[in-house]
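Left out: one protein chain. Kept in place: all the others.
Chain nomenclature is as follows: A, B and C, assigned in order of appearance, with residue numbering initiated at 1 for each chain independently.
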Amino acid sequence: MGYPVVVHTVRHKQKLIARVRRVRGQIEAVERALEGAQSCEAVVRTIAAARGAINALAAEVLCDHLEDHLGAPRIPTKDRTAATTELAQVIRQFVR
Amino acid sequence: MGYPVVVHTVRHKQKLIARVRRVRGQIEAVERALEGAQSCEAVVRTIAAARGAINALAAEVLCDHLEDHLGAPRIPTKDRTAATTELAQVIRQFVR
Amino acid sequence: MGYPVVVHTVRHKQKLIARVRRVRGQIEAVERALEGAQSCEAVVRTIAAARGAINALAAEVLCDHLEDHLGAPRIPTKDRTAATTELAQVIRQFVR
Partner (left out) sequence: MGYPVVVHTVRHKQKLIARVRRVRGQIEAVERALEGAQSCEAVVRTIAAARGAINALAAEVLCDHLEDHLGAPRIPTKDRTAATTELAQVIRQFVR
């Protein structure tokens, strides 16, 4: 009966890969701003946008993990305990 | 049978309150550094320490919520779904 | 002729101390939210507000240093070089 969970995860993965590619596009925009000798203010604006996109990507990875491994129905207690421990560790590492 | 969960939560709460009081102590250290006309470098160092402490406090609040409402045994599916939705929303708001 | 610079600095200092006291008020709001057993979402919202205020305080400390020690007229070259080095070091420490 694992089928719905796997579909969920694949959909999440495609969404995350699309998102990381947009982040790469934003990093390329930073490079163009530096190459084009734009103002300090313009360059830092592109960097701030890329940073926001990276943080949002991290939030999505955490939330997908949460939904797939803790929010979904019929997860065995043992797996749920392991997922809780892993997610807590990842939150403590990233949020600082 | 909610007894173990409540005890867990109270213990978490006491720990979080002790932690937020330490953050207040670090903010008071920033104030003393400003009052004492310390160097820019020394003042910003106290601010960076306070920022690290407040981020760590946020991580603990998120992880306690995770452990109490998603990791604990015998949580009804409805409550687990609600806790997942709330935590995902909070992660998206904070991690950016 | 150092008089205007000193006045500038004192005005900046009063503004920064008023700002750090508001941050302390925001930390106390986090403590009240924890004591009052508010929702995870409400608690984390107060923490996010305090974090924003701490970062804004750091930005003001950096900008005051910049204006007082680099932007002001008639700063001797030696002092300007030292202020540049100190500010660069502080930016590298804080922005990460």
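Note that a residue touches a chain if its C-beta (ideal position, glycine included) is under 8 Å from a C-beta of that chain, and two chains touch if they have at least 3 such contacts.
Source: prediction; values computed, not measured.
Seen in the complete assembly, the chain not on display touches A, C.
For the chain left out of this panel, the touching residue among C:Val10, C:Ala42 or C:Ala88 is C:Ala88. Taking the complete complex into account, residues 52, 55-56, 58-60, 62-63, 66-67, 70-71, 73, 77, 80-81, 84-85, 87-88, 91-92, 94-96 of subunit C touch the chain not shown. Against the chain not displayed here, subunit A makes contact via residues 13, 16-17, 20-21, 23-24, 27-28, 30-31, 34-35, 37, 39-41, 43-45, 47-48, 50-51, 54-55, 57-58, 61-62, 65, 86-87, 89-90, 93-94.
Keep in mind that, in the parts below, only the chains that are shown with their structure count from here on.
The distance from the centre of subunit A to the centre of subunit B, each centre being the mean of the chain's C-alpha atoms, comes to 21 Å.
Taking each chain's centre as the average of its CA atoms, subunit B and subunit C sit 22 Å apart. For subunit B, the set of residues touching two or more other chains reads 55, 58, 62, 87, 94.
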